[in-house]
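For reference, the structure discussed in these notes is given below.
With one protein chain held back, the other chains of the complex are shown just where they sit.
Going by the order they are written in, the chains are A and B; count residues from 1 in each one.
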Amino acid sequence: MTTSSVSANGFNKFLHSIRIPPVYYFLLVIFIGGAALDFYFADGQILTNRAILTNIFVRSVALGIVAVGQTFVLIGASIDLSVAYTISMTAVMSSFIMQGDPTKVPTAIFVVFIIGAVIGLVNGLIITKLGVNSFIATLGTALILKGILNATFANFTGSVPRSYETFGYGRIGPIPISIFVLLGVVLLGWFILARTKFGSQLYGVGGNSEVARLSGLRTHRVLIGAHVICSLTAVLTGLFIVSRLRAGAPWIGPDGVYDLESVATTVIGGTALSGGKGGVWGTLGGVLIFGVIDTLFNQLGVNPFLKNVLRGVIIILAVASYTLRSKREAA
Amino acid sequence: MTEEQNKTTVLRKTQPEPLLEVRNITKRFPGVLALDDVSLKFMQGEVHAVVGENGAGKSTLMKIMAGAYIADSGEILLQGKKVSFSHPQEAHEQGVSIIYQEFNLLPERTVAQNIYLGREPSKFGVIDIRALNKKALTVLKELGADEMISPTALCNTLSVAEQQIVEIAKAISFDSKVLIMDEPTAALTLVEVRILNALVSRLKTRGMALIFISHRLVEVFDIADKITVLKDGQLVGTELAKDVNAEKIVHMMVGRILDHYFPPLGKKEDFGEVVLRVNNCSNHFLKNINLELRKGEVLGIAGLQGSGRTELAQALFGVMPFKTGTMEINGKTRTVKAPSTAIKYSMGFMTEDRKAEGLLPKQPIRDNMLLTVRSMQSILGNIFNDGIRKSRKMVPTLAKQVDVRTDNYDREVQFLSGGNQQKVALSKWLASNADIFIFDEPTRGIDVEAKASIHDLIRGLTKKGIAVLMISSELPEIIGMSDRILVMWDGSIAGELPAKSTESDVMLLATGHETNNHSNKNDEAGKE
Partner (left out) sequence: MTTTTMAKSSRAVKVLNTIWTWIKKIPPVYPIFILIFLTVGFLNPNYQTANGIFVFLRRASPLAILAIGQMFVLSSGGFDLSMGSLVTFVIVGSSMLLNNDPEKAMITIVIMLGVGVIVGLINGVTVSFLKVPSLIVTLGMLLLVKGVAMFWSGGAPRGYFTDNFRIFGRGNIENVPIFGKFPIALLIMIVIALLSYYLFHKSNFGKQILAIGDNVRASQLSGVRVRVIRVLAFVYSALLAVVAAILLGGYGGISTNVGDGLEMQAVSAAVVGGTLLLGGKGSVPSVVFGAFTLEALFNLLNLLGLPKPYKDAVQGLIIIGAVAYVALSTRKKR
């Protein structure tokens, strides 16, 4: 064997070992396509503007954090459609508790994380112990949250103190703090999935819960854990959004379509809806794709209603690009 | 110490204590007595094969020993101590591991992750990946498979045999004393079987008790020290492998059954014109298939698992259509690209996996029986539209034809016994007036009595001029039922055998050997 073929082999092995999720090639294509549109309509002023590029990231933060949580749930072959209202609940409760008072920030954060953990726990318990299909269970809890929120709060409630806005608007040098938060969450998510027993068990439960059971895993506990993690990321997203909006309102979660978009970005990132496979790096790529598209639409002045139409189309087509090759019939 | 107790101690010393023992195990399923008072002993350093026909109770017994089922009565002793496993996990922890017929690996995870799923070496919940891979490598080394399989390979990149080895690695990583293997060779090629056998003897020398289920006698004699035969849930006997031959074992397995329950074969004058002719057909799995099927005959298709038996049926029926070659149905050239077309040309397909492919479990008997007719009619139509009187009688008539005894046709089929389910699945093809029937494993997993009536039914069909293509992995069934036998090997037809050929003729062809007996009719058909 010659040395060159050995090193080529080594390079291939290296490529294989880092396993770049295919979504990043997709992201590249979208970026190039976006650049073409940009040069045609806006003389290339959009994607060369550093402020706008930063904006893409900031726009991705809210969706990105909760999408990491959704990745956990989907890997466990479950789904969480209650994240949008968990986000609303967090935003409303935190600004309601803070009431512009900087000393109440820790209390508010503590309370919303507790609420989030309870929501995740309830979701997990309904799915595992009552045997309710995860889709229905979390839509049900979403409805319950929606009812409680709308009955209690009409519109913007309370406000956050100036100091708290740092989370949304602060920068370290030229880079917004929120980007560090997003990367931190992604890194933590990666670590839990790839390096801990819990992560390994979650892949087992999602891949084949019977195999996992026969291997002695407490499948219910693992799945409940994933749901709690997912709800906690929704809480973090809610805290971020409220720091940008300066006050919370019941409609901000569903208005951002965080439930559907977190699922869509996760699936685009290579996590199967049927579970057992995927990871947070792919999800980050999916989120960035949405960020690029969103920013382009905004800068090009696309009608906001039309934007929703295009989002719907993109979500369906993106998922289709994965499912099309499968041999099994969908239902 | 009393004299009585003394006696038993002495006995224990002279007679080695079995590692695992089952006593008077009885297990009943709805409609079937799966195990009837079975007692067995499994010794250390011994390979003990448990053989028997399908439905003899082998798998049930293994599942009870591994804690997946709980026996209705009887007890299990591990190293002389009474144990009761309520969950496979408990059996695992006490050193009894089982490898099931269907794979229990996560395809998207690595070999090491699979072997130590849930038991990863870790500190504070953080996995020590290096230690994990090292431990996995050690286990693989013990099996002598460390050069073949890397601990970091994804399981979906492994061959079937390699996956089987990973399963074994997983089982012995529990430090098992007893390893149960349920048909470990079913999906393996001959070379792979050899690797597996070498592995088994290695484990034997480690002082484990190995139990394996099979109905392939050749392999049983290759590796087993003792052979136990089960039949209809009862223990027929246990023999030392060196003291018996295959014939004796077959006789124990089959007993009266062979001459008892197969209906007489067809006579020359019963066979009519060719209704199905396949000329040089191929697809990605099947190579150059040529066959002829005549009215009134049962054409048996034999072959090992993976030889293409089921793929042939699926190709004929349009599930995985042929890509090249021509098919003639009732004298006309036809292309069948979907099951609905096959049904239109009056073919019927009894699938191998009844639950997954043959039945609508939550629908009543009635709707299961009428499904094919419905799919052929217009969508907005109603089955009772044409000739109300005649079609009202359809369901009771069908039930009578296939001998399903019930007066309530609104019962969901999931609550029927296996035999009755199979009959319901069959009846829908009678309803569609199919005259070419494909049976894939028609009697898998049903009891002896129901088997006999299915066989009678098949013969009854041919008497009415229906052509039957019957796939079976049970050689006695193939030989007892077929008017001609085609043997498949490696995706093609290895040869044709006349009725009443012997099991060894079939096995030789099925493993890729030639026999003197087989006529080269097939090759001639190809030349035409």
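Convention: a residue touches a chain if its C-beta (ideal position, glycine included) is under 8 Å from a C-beta of that chain, and two chains touch if they have at least 3 such contacts.
All figures in this text were calculated on a predicted structure; none of them were measured in a lab.
Which of A:I46, A:A77 or A:V263 touches the hidden chain is settled by the complete complex: it is A:V263. Checked against the full complex, the candidates B:P18, B:G52 or B:G358 give a single residue touching the omitted chain, namely B:G358. When the full complex is taken into account, the listed residue touching the unshown chain is A:A137, out of A:A137, A:V160, A:V186 or A:I252. For chain B, the residues in touch with the chain missing from this view are 317, 319, 339-340, 342-344, 349, 351, 356-363, 367, 370-372, 374-383, 428, 432. Even with one chain removed from view, chain A keeps its contact list with that chain: residues 126, 130-133, 135-137, 139-151, 257, 260, 263-264, 267, 273, 303, 305-313, 315-316, 319-320, 323-324, 326, 328-331.
The rule is simple: only the chains that are shown with their structure count from here on.
For chain A in complex with chain B, the touching residues are 195-198, 200-201, 203-204, 207-208, 210-212, 214-217, 276-277. Those residues of chain B that touch chain A in the complex are listed here as 88-89, 92, 104-109, 113, 117-120, 122, 125-127, 129.
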